[in-house]
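After the C-alpha coordinates below, expect a handful of questions from me.
A single protein chain has been omitted; all remaining protein chains appear in their positions.
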Amino acid sequence: MISYTLNVDSITKTFGRRLIFKNVSLNCEQPGIWGIAGPNGSGKSTFVKCLCGIISPSSGKITHTLNGREIESEELHNHIGFVSPYLVLYDEFTAEENLKFFAEIRGVKYNQAKIDYLLNEFLLFDRKKDFVKAYSSGMKQRLKFLFALMHSPALVILDEPISNLDNSGKEKVYKIIGEEAKKSIIIIASNDDSDLALCSSVLELTNYKSEQF
Amino acid sequence: MIWKILLFLIIAFVSVAGIAFPIVEKPEFWYQFPLIPGLEENAKIIFFHVPTSWLTVIAFLMSTIYSIKYLRRKDLIDDAKAHTAAQLGMIFCILATVTGAVWAKFAWGSFWSWDPRQTSIFALLLIYGALFALRSAVEQEEKRATLASVYSIIAFVTVPFFIFIMPRIMKGLHPGSADDTHSGPVVDFKMNSNMLLIFYLSLIGFTILYYWMWQVGYKSMIYKDKLNKQF
Partner (left out) sequence: MTSIALFRKDLASELRTRYAINSLLMFIIVTISVILFSIGNEKISDYLSGGLFWVVVFFTAMSGLARAFVSEEERGTSLLLQLIASPATVFSGKLIFNLVLVFSMNVVIANLYTALFDAFVIKNLLLFSTAFLFGSIGIAISSTVIAAIIAKAGSKGTLYPVLSFPILLPLILILIELTKMSMDGTAFEEGYIEVAVLICYDVIMISASYLLFDFIWKD
(Lines give C-alpha, C1' and ligand atoms only; values in the text may rest on other atoms or scores of the structure.)
Protein backbone atom coordinates (compact mmCIF):
# COMPACT_ATOMS: atom_id res chain seq x y z
CA MET A 1 0.00 0.00 0.00
CA ILE A 2 1.39 3.37 -1.00
CA SER A 3 1.01 6.13 1.49
CA TYR A 4 1.44 9.61 0.09
CA THR A 5 1.23 12.78 2.09
CA LEU A 6 1.24 16.41 1.08
CA ASN A 7 2.02 18.99 3.70
CA VAL A 8 1.81 22.70 2.98
CA ASP A 9 3.15 24.75 5.85
CA SER A 10 2.02 28.40 5.77
CA ILE A 11 3.29 29.37 2.34
CA THR A 12 3.28 32.92 1.02
CA LYS A 13 3.77 33.97 -2.57
CA THR A 14 4.54 37.43 -3.86
CA PHE A 15 5.25 38.61 -7.38
CA GLY A 16 7.45 41.67 -7.04
CA ARG A 17 5.65 43.55 -4.31
CA ARG A 18 2.24 42.15 -5.16
CA LEU A 19 0.99 39.66 -2.62
CA ILE A 20 -0.77 36.65 -4.13
CA PHE A 21 -1.58 34.65 -1.00
CA LYS A 22 -0.34 34.63 2.55
CA ASN A 23 0.20 31.92 5.16
CA VAL A 24 -1.79 29.20 3.44
CA SER A 25 -1.61 25.76 5.01
CA LEU A 26 -2.98 22.46 3.78
CA ASN A 27 -2.53 18.94 5.03
CA CYS A 28 -3.50 15.85 3.02
CA GLU A 29 -2.57 12.57 4.64
CA GLN A 30 -4.94 9.98 3.18
CA PRO A 31 -6.69 9.51 -0.17
CA GLY A 32 -9.57 11.87 -0.71
CA ILE A 33 -10.68 15.02 -2.47
CA TRP A 34 -9.69 18.51 -1.36
CA GLY A 35 -11.01 21.68 -2.85
CA ILE A 36 -9.42 25.10 -3.32
CA ALA A 37 -11.84 27.92 -3.91
CA GLY A 38 -11.57 31.65 -4.22
CA PRO A 39 -12.57 34.51 -6.50
CA ASN A 40 -10.73 35.24 -9.74
CA GLY A 41 -7.24 36.55 -9.08
CA SER A 42 -7.03 34.99 -5.64
CA GLY A 43 -4.10 32.85 -6.70
CA LYS A 44 -5.67 29.42 -7.11
CA SER A 45 -3.57 28.61 -10.16
CA THR A 46 -0.41 29.98 -8.56
CA PHE A 47 -1.13 27.90 -5.47
CA VAL A 48 -1.52 24.64 -7.39
CA LYS A 49 1.62 25.43 -9.39
CA CYS A 50 3.44 25.78 -6.09
CA LEU A 51 2.13 22.35 -5.10
CA CYS A 52 3.62 20.88 -8.31
CA GLY A 53 6.96 22.52 -7.63
CA ILE A 54 6.80 24.61 -10.81
CA ILE A 55 6.79 27.84 -8.82
CA SER A 56 8.62 28.05 -5.53
CA PRO A 57 6.81 29.90 -2.73
CA SER A 58 8.36 33.11 -1.38
CA SER A 59 8.25 31.69 2.13
CA GLY A 60 6.96 28.57 3.82
CA LYS A 61 7.56 24.94 2.98
CA ILE A 62 5.85 22.26 0.93
CA THR A 63 6.70 18.64 1.66
CA HIS A 64 5.68 15.61 -0.33
CA THR A 65 6.37 12.23 1.24
CA LEU A 66 6.03 8.76 -0.18
CA ASN A 67 5.96 5.90 2.31
CA GLY A 68 7.46 8.18 4.94
CA ARG A 69 10.34 9.38 2.75
CA GLU A 70 10.48 12.93 1.45
CA ILE A 71 10.42 13.17 -2.36
CA GLU A 72 13.29 15.08 -4.00
CA SER A 73 12.17 17.99 -6.13
CA GLU A 74 14.06 16.42 -9.05
CA GLU A 75 11.68 13.46 -9.19
CA LEU A 76 8.52 15.09 -7.89
CA HIS A 77 7.04 15.44 -11.36
CA ASN A 78 6.56 11.70 -11.74
CA HIS A 79 4.28 11.50 -8.72
CA ILE A 80 1.93 14.25 -9.81
CA GLY A 81 -0.82 14.42 -12.37
CA PHE A 82 -1.93 17.88 -13.45
CA VAL A 83 -4.84 19.22 -15.46
CA SER A 84 -5.30 22.87 -16.20
CA PRO A 85 -6.85 25.02 -18.91
CA TYR A 86 -3.48 26.63 -19.76
CA LEU A 87 -1.78 23.30 -20.30
CA VAL A 88 -1.02 22.77 -23.99
CA LEU A 89 -0.25 19.41 -25.60
CA TYR A 90 1.94 18.94 -28.67
CA ASP A 91 -0.43 19.40 -31.56
CA GLU A 92 1.90 18.11 -34.29
CA PHE A 93 1.56 14.61 -32.79
CA THR A 94 -1.41 12.29 -32.49
CA ALA A 95 -2.98 11.66 -29.11
CA GLU A 96 -1.32 8.29 -28.83
CA GLU A 97 2.10 9.63 -29.83
CA ASN A 98 1.72 12.37 -27.23
CA LEU A 99 1.02 9.83 -24.52
CA LYS A 100 3.88 7.60 -25.62
CA PHE A 101 6.35 10.47 -25.57
CA PHE A 102 5.14 11.51 -22.13
CA ALA A 103 5.75 8.02 -20.77
CA GLU A 104 9.22 7.90 -22.34
CA ILE A 105 10.27 11.35 -21.17
CA ARG A 106 8.99 10.55 -17.70
CA GLY A 107 10.95 7.31 -17.82
CA VAL A 108 7.95 5.22 -16.77
CA LYS A 109 6.30 2.23 -18.40
CA TYR A 110 3.59 2.89 -20.99
CA ASN A 111 0.62 1.31 -19.21
CA GLN A 112 -1.41 0.05 -22.18
CA ALA A 113 -4.30 -1.38 -20.15
CA LYS A 114 -4.85 1.76 -18.09
CA ILE A 115 -4.55 4.04 -21.10
CA ASP A 116 -6.98 1.96 -23.18
CA TYR A 117 -9.43 2.02 -20.30
CA LEU A 118 -9.12 5.80 -19.94
CA LEU A 119 -9.34 6.35 -23.71
CA ASN A 120 -12.57 4.38 -23.73
CA GLU A 121 -13.98 6.21 -20.73
CA PHE A 122 -13.22 9.62 -22.23
CA LEU A 123 -14.57 8.55 -25.66
CA LEU A 124 -11.25 9.15 -27.38
CA PHE A 125 -10.37 5.59 -28.34
CA ASP A 126 -11.47 5.93 -31.98
CA ARG A 127 -9.70 9.26 -32.34
CA LYS A 128 -6.40 8.28 -30.76
CA LYS A 129 -4.59 8.26 -34.11
CA ASP A 130 -5.78 11.77 -34.98
CA PHE A 131 -3.52 14.79 -34.66
CA VAL A 132 -4.17 16.87 -31.59
CA LYS A 133 -4.46 20.00 -33.74
CA ALA A 134 -7.63 18.48 -35.23
CA TYR A 135 -9.18 18.09 -31.76
CA SER A 136 -11.91 20.30 -30.36
CA SER A 137 -11.20 22.10 -27.11
CA GLY A 138 -13.41 19.66 -25.19
CA MET A 139 -11.49 16.72 -26.60
CA LYS A 140 -8.21 18.38 -25.71
CA GLN A 141 -9.47 18.83 -22.16
CA ARG A 142 -10.37 15.11 -21.97
CA LEU A 143 -6.93 14.20 -23.35
CA LYS A 144 -5.39 16.25 -20.54
CA PHE A 145 -7.04 13.91 -18.06
CA LEU A 146 -5.28 11.03 -19.79
CA PHE A 147 -2.04 12.94 -19.52
CA ALA A 148 -2.64 13.46 -15.82
CA LEU A 149 -3.72 9.93 -14.94
CA MET A 150 -1.74 7.67 -17.30
CA HIS A 151 1.17 7.15 -14.92
CA SER A 152 -1.13 6.46 -11.92
CA PRO A 153 0.11 9.39 -9.81
CA ALA A 154 -0.46 9.49 -6.07
CA LEU A 155 -1.33 13.18 -6.20
CA VAL A 156 -3.71 14.53 -8.83
CA ILE A 157 -4.13 18.29 -9.15
CA LEU A 158 -7.05 19.54 -11.18
CA ASP A 159 -7.26 23.24 -12.00
CA GLU A 160 -10.77 24.01 -13.29
CA PRO A 161 -11.29 20.40 -14.39
CA ILE A 162 -14.56 20.83 -16.26
CA SER A 163 -13.78 23.86 -18.39
CA ASN A 164 -14.73 23.28 -22.05
CA LEU A 165 -16.58 20.07 -21.22
CA ASP A 166 -20.17 19.17 -22.08
CA ASN A 167 -22.53 17.46 -19.62
CA SER A 168 -21.56 13.90 -20.51
CA GLY A 169 -17.89 14.88 -20.29
CA LYS A 170 -18.46 16.35 -16.84
CA GLU A 171 -20.14 13.17 -15.64
CA LYS A 172 -17.23 11.08 -16.92
CA VAL A 173 -14.78 13.34 -15.16
CA TYR A 174 -16.68 13.12 -11.88
CA LYS A 175 -16.87 9.35 -12.21
CA ILE A 176 -13.12 9.03 -12.82
CA ILE A 177 -12.35 11.48 -10.01
CA GLY A 178 -14.46 9.31 -7.71
CA GLU A 179 -12.52 6.22 -8.75
CA GLU A 180 -9.11 7.85 -8.39
CA ALA A 181 -9.99 9.36 -5.00
CA LYS A 182 -10.04 5.85 -3.52
CA LYS A 183 -6.28 5.53 -3.88
CA SER A 184 -4.85 8.99 -4.48
CA ILE A 185 -5.04 12.50 -3.17
CA ILE A 186 -7.07 14.75 -5.44
CA ILE A 187 -6.95 18.52 -5.23
CA ILE A 188 -9.46 20.53 -7.20
CA ALA A 189 -9.05 24.26 -7.72
CA SER A 190 -12.31 25.62 -8.98
CA ASN A 191 -15.17 28.05 -8.49
CA ASP A 192 -17.79 25.66 -9.77
CA ASP A 193 -20.22 24.48 -7.07
CA SER A 194 -20.63 21.03 -8.59
CA ASP A 195 -16.82 20.55 -8.46
CA LEU A 196 -16.60 21.70 -4.91
CA ALA A 197 -19.50 19.44 -3.90
CA LEU A 198 -17.16 16.47 -4.43
CA CYS A 199 -14.65 17.73 -1.94
CA SER A 200 -14.51 16.65 1.65
CA SER A 201 -13.00 19.95 2.71
CA VAL A 202 -12.52 23.25 0.91
CA LEU A 203 -9.74 25.78 1.40
CA GLU A 204 -10.80 29.36 0.73
CA LEU A 205 -8.23 31.75 -0.73
CA THR A 206 -8.88 35.44 -0.26
CA ASN A 207 -8.18 38.20 -2.71
CA TYR A 208 -5.21 40.34 -1.76
CA LYS A 209 -5.36 42.46 -4.89
CA SER A 210 -5.31 45.83 -3.15
CA GLU A 211 -3.20 44.70 -0.22
CA GLN A 212 0.08 46.50 0.45
CA PHE A 213 2.82 45.43 2.73
CA MET B 1 30.36 64.68 4.49
CA ILE B 2 34.05 64.40 5.34
CA TRP B 3 34.32 61.76 2.65
CA LYS B 4 32.76 63.96 0.04
CA ILE B 5 35.13 66.82 0.81
CA LEU B 6 38.09 64.47 0.76
CA LEU B 7 36.89 63.01 -2.53
CA PHE B 8 36.51 66.51 -3.99
CA LEU B 9 40.05 67.40 -2.91
CA ILE B 10 41.55 64.21 -4.30
CA ILE B 11 39.81 64.46 -7.65
CA ALA B 12 40.56 68.18 -7.95
CA PHE B 13 44.23 67.66 -7.12
CA VAL B 14 44.55 64.71 -9.49
CA SER B 15 42.90 66.61 -12.34
CA VAL B 16 45.10 69.64 -11.92
CA ALA B 17 48.30 67.73 -11.25
CA GLY B 18 47.70 65.12 -13.89
CA ILE B 19 47.14 67.67 -16.62
CA ALA B 20 49.33 70.61 -15.61
CA PHE B 21 52.52 69.08 -14.20
CA PRO B 22 55.23 69.21 -16.83
CA ILE B 23 57.12 66.24 -18.16
CA VAL B 24 60.88 66.82 -18.26
CA GLU B 25 63.83 64.64 -19.08
CA LYS B 26 65.45 64.91 -15.65
CA PRO B 27 62.88 65.78 -13.00
CA GLU B 28 64.33 68.09 -10.34
CA PHE B 29 61.28 69.44 -8.54
CA TRP B 30 58.51 67.46 -6.87
CA TYR B 31 55.98 68.55 -9.47
CA GLN B 32 57.91 67.32 -12.50
CA PHE B 33 57.22 64.03 -14.20
CA PRO B 34 59.93 61.90 -15.77
CA LEU B 35 60.02 61.19 -19.49
CA ILE B 36 59.03 57.68 -20.42
CA PRO B 37 60.47 56.71 -23.80
CA GLY B 38 57.72 55.72 -26.19
CA LEU B 39 55.02 57.49 -24.20
CA GLU B 40 56.32 61.05 -23.66
CA GLU B 41 53.60 63.64 -23.16
CA ASN B 42 50.93 60.98 -23.83
CA ALA B 43 51.83 59.30 -20.54
CA LYS B 44 49.53 61.67 -18.66
CA ILE B 45 46.48 59.72 -19.82
CA ILE B 46 47.44 57.09 -17.27
CA PHE B 47 45.85 59.18 -14.48
CA PHE B 48 42.44 59.02 -16.13
CA HIS B 49 42.44 56.06 -18.44
CA VAL B 50 43.72 53.39 -16.06
CA PRO B 51 41.23 54.21 -13.23
CA THR B 52 38.29 54.08 -15.63
CA SER B 53 39.28 50.68 -17.01
CA TRP B 54 39.99 49.45 -13.50
CA LEU B 55 36.48 50.49 -12.46
CA THR B 56 35.01 48.84 -15.53
CA VAL B 57 36.40 45.55 -14.28
CA ILE B 58 35.47 46.19 -10.63
CA ALA B 59 31.91 47.06 -11.62
CA PHE B 60 31.63 43.90 -13.68
CA LEU B 61 32.93 41.85 -10.77
CA MET B 62 30.49 43.48 -8.36
CA SER B 63 27.61 43.00 -10.74
CA THR B 64 28.44 39.30 -10.93
CA ILE B 65 28.80 38.94 -7.16
CA TYR B 66 25.41 40.57 -6.55
CA SER B 67 23.90 38.44 -9.32
CA ILE B 68 25.04 35.31 -7.49
CA LYS B 69 23.64 36.78 -4.27
CA TYR B 70 20.34 37.45 -5.98
CA LEU B 71 20.07 33.89 -7.24
CA ARG B 72 20.75 32.58 -3.76
CA ARG B 73 18.43 34.83 -1.81
CA LYS B 74 15.97 36.12 -4.43
CA ASP B 75 16.11 39.57 -2.87
CA LEU B 76 15.33 42.32 -5.37
CA ILE B 77 17.67 44.71 -3.55
CA ASP B 78 20.59 42.56 -4.66
CA ASP B 79 19.33 42.86 -8.19
CA ALA B 80 19.18 46.65 -7.90
CA LYS B 81 22.79 46.61 -6.67
CA ALA B 82 23.91 44.38 -9.53
CA HIS B 83 22.06 46.52 -12.05
CA THR B 84 23.53 49.78 -10.74
CA ALA B 85 27.01 48.27 -10.81
CA ALA B 86 26.43 47.25 -14.42
CA GLN B 87 25.16 50.73 -15.35
CA LEU B 88 28.21 52.41 -13.84
CA GLY B 89 30.42 49.78 -15.42
CA MET B 90 28.96 50.66 -18.80
CA ILE B 91 29.71 54.38 -18.27
CA PHE B 92 33.29 53.68 -17.20
CA CYS B 93 33.69 51.17 -20.00
CA ILE B 94 32.74 53.81 -22.57
CA LEU B 95 35.07 56.34 -20.92
CA ALA B 96 37.95 53.85 -20.90
CA THR B 97 37.33 52.94 -24.53
CA VAL B 98 37.17 56.56 -25.66
CA THR B 99 40.19 57.76 -23.67
CA GLY B 100 42.09 54.71 -24.84
CA ALA B 101 41.18 55.30 -28.47
CA VAL B 102 42.15 58.97 -28.32
CA TRP B 103 45.47 58.05 -26.77
CA ALA B 104 45.99 55.30 -29.36
CA LYS B 105 45.49 57.82 -32.15
CA PHE B 106 48.55 59.73 -30.93
CA ALA B 107 50.63 56.79 -29.75
CA TRP B 108 49.92 54.17 -32.39
CA GLY B 109 48.62 56.32 -35.21
CA SER B 110 45.07 55.01 -35.36
CA PHE B 111 42.05 55.05 -33.08
CA TRP B 112 41.53 51.33 -33.19
CA SER B 113 43.91 48.49 -33.97
CA TRP B 114 42.50 45.38 -32.23
CA ASP B 115 45.19 45.25 -29.61
CA PRO B 116 44.36 42.53 -27.01
CA ARG B 117 43.28 45.13 -24.45
CA GLN B 118 41.14 46.93 -26.98
CA THR B 119 39.50 43.68 -27.95
CA SER B 120 38.90 42.78 -24.31
CA ILE B 121 37.30 46.10 -23.47
CA PHE B 122 35.24 45.81 -26.63
CA ALA B 123 34.02 42.40 -25.44
CA LEU B 124 33.11 43.91 -22.06
CA LEU B 125 31.23 46.67 -23.84
CA LEU B 126 29.31 44.03 -25.79
CA ILE B 127 28.51 42.09 -22.62
CA TYR B 128 27.21 45.23 -20.87
CA GLY B 129 25.19 46.12 -23.95
CA ALA B 130 23.69 42.64 -24.14
CA LEU B 131 22.81 42.78 -20.45
CA PHE B 132 20.83 45.99 -20.90
CA ALA B 133 19.16 44.66 -24.04
CA LEU B 134 18.07 41.60 -22.06
CA ARG B 135 16.80 43.71 -19.16
CA SER B 136 14.72 45.94 -21.37
CA ALA B 137 13.14 42.90 -23.03
CA VAL B 138 11.65 41.42 -19.85
CA GLU B 139 8.66 43.02 -18.18
CA GLN B 140 8.27 41.07 -14.97
CA GLU B 141 10.67 42.12 -12.22
CA GLU B 142 11.68 38.74 -10.83
CA LYS B 143 12.08 37.14 -14.20
CA ARG B 144 14.15 40.09 -15.39
CA ALA B 145 16.36 39.89 -12.33
CA THR B 146 16.84 36.14 -12.64
CA LEU B 147 17.60 36.16 -16.36
CA ALA B 148 19.98 39.11 -16.07
CA SER B 149 21.77 37.43 -13.16
CA VAL B 150 22.17 34.17 -15.03
CA TYR B 151 23.42 35.99 -18.09
CA SER B 152 25.97 38.06 -16.23
CA ILE B 153 27.34 34.94 -14.51
CA ILE B 154 27.65 33.13 -17.83
CA ALA B 155 29.31 36.18 -19.37
CA PHE B 156 31.65 36.37 -16.39
CA VAL B 157 32.97 32.83 -16.87
CA THR B 158 33.94 33.63 -20.46
CA VAL B 159 36.19 36.51 -19.39
CA PRO B 160 39.23 34.35 -18.44
CA PHE B 161 39.28 33.07 -22.01
CA PHE B 162 39.80 36.58 -23.31
CA ILE B 163 42.66 37.13 -20.93
CA PHE B 164 44.18 33.80 -21.87
CA ILE B 165 43.65 33.58 -25.60
CA MET B 166 44.00 37.20 -26.63
CA PRO B 167 47.78 37.62 -26.23
CA ARG B 168 48.33 34.42 -28.21
CA ILE B 169 46.31 35.64 -31.13
CA MET B 170 47.19 39.30 -31.31
CA LYS B 171 50.37 41.26 -30.91
CA GLY B 172 50.22 43.54 -27.93
CA LEU B 173 50.87 47.24 -28.46
CA HIS B 174 49.53 48.38 -25.12
CA PRO B 175 52.04 49.51 -22.49
CA GLY B 176 52.36 46.74 -19.97
CA SER B 177 51.75 43.94 -22.47
CA ALA B 178 54.08 40.95 -22.24
CA ASP B 179 55.68 41.56 -25.63
CA ASP B 180 55.68 45.33 -25.42
CA THR B 181 59.34 46.16 -25.82
CA HIS B 182 59.55 49.90 -26.15
CA SER B 183 57.71 51.20 -23.12
CA GLY B 184 57.60 48.21 -20.79
CA PRO B 185 55.53 47.82 -17.66
CA VAL B 186 54.86 51.45 -16.92
CA VAL B 187 53.63 51.06 -13.40
CA ASP B 188 56.59 49.07 -12.17
CA PHE B 189 59.71 51.12 -12.64
CA LYS B 190 59.41 53.88 -15.21
CA MET B 191 57.22 56.12 -13.09
CA ASN B 192 58.95 58.10 -10.39
CA SER B 193 57.49 58.50 -6.93
CA ASN B 194 55.43 61.64 -7.54
CA MET B 195 53.89 60.15 -10.65
CA LEU B 196 53.10 56.98 -8.74
CA LEU B 197 51.58 59.02 -5.92
CA ILE B 198 49.25 60.86 -8.25
CA PHE B 199 48.45 57.66 -10.07
CA TYR B 200 47.43 55.88 -6.87
CA LEU B 201 45.58 58.95 -5.59
CA SER B 202 43.64 58.98 -8.83
CA LEU B 203 42.89 55.27 -8.49
CA ILE B 204 41.65 55.77 -4.92
CA GLY B 205 39.69 58.87 -5.83
CA PHE B 206 37.93 57.23 -8.74
CA THR B 207 37.15 54.13 -6.69
CA ILE B 208 35.55 56.20 -3.93
CA LEU B 209 33.65 58.14 -6.58
CA TYR B 210 32.42 54.89 -8.05
CA TYR B 211 31.38 53.55 -4.67
CA TRP B 212 29.48 56.73 -3.89
CA MET B 213 27.74 56.75 -7.27
CA TRP B 214 26.87 53.10 -6.83
CA GLN B 215 25.26 53.71 -3.44
CA VAL B 216 23.29 56.68 -4.68
CA GLY B 217 22.29 54.68 -7.75
CA TYR B 218 20.93 51.58 -6.11
CA LYS B 219 19.25 53.47 -3.28
CA SER B 220 17.42 55.73 -5.71
CA MET B 221 16.42 52.65 -7.67
CA ILE B 222 14.88 51.08 -4.58
CA TYR B 223 13.03 54.30 -3.67
CA LYS B 224 11.75 54.69 -7.21
CA ASP B 225 10.47 51.15 -7.09
CA LYS B 226 8.68 51.75 -3.80
CA LEU B 227 7.05 54.91 -5.12
CA ASN B 228 5.85 53.13 -8.25
CA LYS B 229 4.23 50.42 -6.15
CA GLN B 230 2.37 52.89 -3.95
CA PHE B 231 -0.36 53.48 -6.49
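By letter and in written order, the chains are A and B; residue numbering begins at 1 in each of them.
To be clear about the criterion, a contact is a pair of C-beta atoms (placed from the backbone, for glycine too) under 8 Å apart; a residue touches a chain by one contact, two chains touch by 3 or more.
The model shown is predicted, which means the values in this text are computed figures rather than measured ones.
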Using the document's definition of touch, tell me which of A:E104, A:E171 or A:E204 contacts the absent chain.
A:E104
Among B:M1, B:A20 or B:A137, contact with the omitted chain is made only by B:A137
Considering the whole complex, not just the chains shown, which residues of subunit B touch the missing one?
71, 123, 126-127, 129-130, 133-134, 137-139, 143, 146-147, 149-151, 153-155, 157-158, 161-162, 164-166, 168-169
Contacts from subunit A to the absent chain lie at residues 49, 52, 54-56, 74-75, 77, 80, 82, 84, 86-93, 97, 101-102, 104-107, 147
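What we mean here is this: only the chains that are shown with their structure count from here on.
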Within their complex, state which residues of subunit A touch subunit B.
15-17, 58, 212
For subunit B, which residues count as touching subunit A in their complex?
74, 76, 140-142, 225, 229-230
